[in-house]
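Take a look at the following structure, please.
Complex shown without one protein chain; remaining protein chains in place.
Right, chain A next:
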Amino acid sequence: MKESKQISTSSYNLRRNSCCFKSIASCFRSNSVDTDASEKDLTKSDSRTKEDSFSNCNIEPKKFENSLRKESDKIPSCSETSLKTDIALKSALLIQRWYRRYQSRIEMRKLTAWNIYQTIEYSGEQDQLKLYDFFLTLIKNSAIINHSNELINIKSDHSESLLLENQSIENGHLVGANSAFVNKVLESDLEYQKISKNNSRNYLNKRKNTEINIESSYKGMHINLPITKNIFYDLIENFKQNKPLHAKYVILILEETVKALKKLKNINVVSTNVSKNITVIGDLHGQLDDLMLIFYKNGLPSEDNPYIFNGDFVDRGFKSIEVSLIIFCGFLMSQTAVYINRGNHEDHVMNTRYGFIKEICNKYNSQSKKICVLYNEIFSWLPLATLIDTKIYVVHGGISDRTLIKDIYKIKREKYVSVLKPPILNDDGDIIKDLCLEDVLEWRQVLDALWSDPKKTPGIQPNSFRGGGCLFGEDITTEVMKKNNLNLIIRSHECKESGYEYIHGNKILTIFSASNYYEYGSNNGAYCKITSGDTKPVIVQFYLTKGEDITKSLSLRERVNGIEVSAIKHLLEKFAANKKRLLSEYKLKDKENKGSISLNDWCRITGDILELKLPWRILRARLAKLDKDGHVLYESTFEGLSFPQIKNKGDENISESLYRHKDILESIFRAIDKDHSGQISKTEFRDCCKLINHHDPTAMFSDSSIEDMANTMDLDKDGFINLNEFLEAFRLASEKV
């Protein structure tokens, strides 16, 4: 377990460099003090000692001695310099440079692996947004098709990411066979929102009547209201021991949480006067072990040791339910012990893709619908930010040039069951016919808070890299902080290698608390503690080690090898999913049919087809072989790559297409699988595929091939496809990695 406040290992800074010049001058005096006075001169002498003159250890004594004599005028203690030490000095220099070069090259490999993870992660987020933009188009479209009076006019300037615009509406393809299906998607989507609108009136009441029985075999803990300190501690212990919590109690906690959250304002206002300190936790993403480690190191939440959870505690990890229930219970125990901010993953649109809904279905199958609906309601009522001592603003994503705290107070936050869709329902759950500019501006305030990232350069631009919110520069930060009278903004939302990062002249602090987020060894987690009256938070880094590694810490090289292998594997999955299209493009350039193309062509085609902007020139060495002329043997990437389970059953083309869209398919499945049973009918599966044809015209699912695939996957021939089995079928096995 590591705990330090080190600067990132990535590079050595200039201050350190100037130390080095000094050391050359003083030859053997170690740890010389850094003064700037004679630095310029030393730089000159330094350049004379480069290793070009070090050919075969034959030093030119004259020249070298002169240079050192010049130095020795300044440093009397170094007056006698023998040839022997010259050589030693040069040898040391040579090794040090080689070593730095070696480290930098490893650093480059590490960052390249990070690039892969991040690019794939963000392109997934973009994809999910596009999918929901597509749904929006469908909603709009379906209203037109039905000649309904409720013509929704979405004046959304979100349209920069509206991929399909009106393309599918005009050609009228969706009328007919698909319209029933579209209505179903629409219906289930609206139901989510309507249920939570009317929740207090109907849904909750109805549920009260049906008592959930506890089986005698149940071994977990029992909970009675109110939530006390002891119950909170017991719950943590319960989950630590890997015991389940009964659906009845899950629902009980969630219902209480909804009630309590409704009383809160959009921004939590916190004072450290009494507690003297407060701890901020960033993204946890269902990583219960990280939360446990934080509690172990920093103590359990209490009025004297309050916590702010800055969003994104669900999705991706496998214990999102446990993590969120602990947070909610802490909040119910004492509302001055736990404060919660909403993150971009506290949103059912994200949950359909990133695993939280899947987790609920797996763990609480019989009650999954209730639990999903309750979570949605909780998410919509979560405060958007927290203000500490009026000076420190804690928010999941960030700010934009429009951010005004007093405006955020006015937002009707519960309207945004999903932040990713414009608020098209009014208070009564009816569709708003005309979305006015005010509504759009309000919506954008929410998007900016939950989705934005800071950037190095000045100005503001849409966050097209991730798909939502904006990218804001230091000038924007300065302006917003001045307008709102702030000293510091703490945000999360981005994974950082050391778990935290300062940017914009220390005005913005990113805190990310899920360690090993991309892969084992990829990053530390971190949290920060703010002491009353102190402007600078104390940052604590941590990471979880796998049992056997506790005694042996990995060298950078070993760590990089691990994350690199795994990153390349992710990338190879993309290659496999797009094999046919890649090969046909490569072959177009391979006019003489040699099996190889130029590096330029290979990089361009690969980037275009996979739609990933990555340093392909660097990655090539890990992905494809070269022939003797330095051309890329493009087929070498695919050697040993296959989808083993469906290889011989369906036709290869369609399995590739399905694989490429498996995330989208899963999202649609989750959206239409209203009772969250994890099963869909073959008809629904066919309709999903057809929908994807409109989403991505290159998918080209033909009716007969979809039929074949559906039959192949329906192993027990009951007419239903189990979603888990569907996904299992596409687990890529690669002999190469």
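Quick note on the criterion: contacts are C-beta pairs under 8 Å (C-beta built on N, C-alpha and C of every residue); 3 or more make two chains touch, one makes a residue touch a chain; residues count from 1.
Please note the rule applied: contacts and distances are computed from a predicted model.
Engineer: One chain isn't displayed here; going by UniProt, is it "V-type proton ATPase subunit a", "EF-hand domain-containing protein", "N-terminal acetyltransferase A, auxiliary subunit" or "Large ribosomal subunit protein uL15m"?
Structural biologist: UniProt lists the chain left out of the view as "EF-hand domain-containing protein".
Engineer: Which candidate, A:Asp283, A:Asp439, A:Asp453 or A:Glu666, sits in contact with the chain we can't see?
Structural biologist: From the options A:Asp283, A:Asp439, A:Asp453 or A:Glu666, the contact with the absent chain belongs to A:Asp453.
Engineer: Which chain A residues would touch the chain omitted from the figure, given the whole complex?
Structural biologist: 6-7, 9-14, 16-17, 19-21, 23-24, 27-28, 30, 42-44, 46-47, 49-52, 54-57, 87-108, 111-112, 115, 118, 453-458, 465, 471, 553, 555-557, 598, 600-601, 603-604, 613, 615-618, 621
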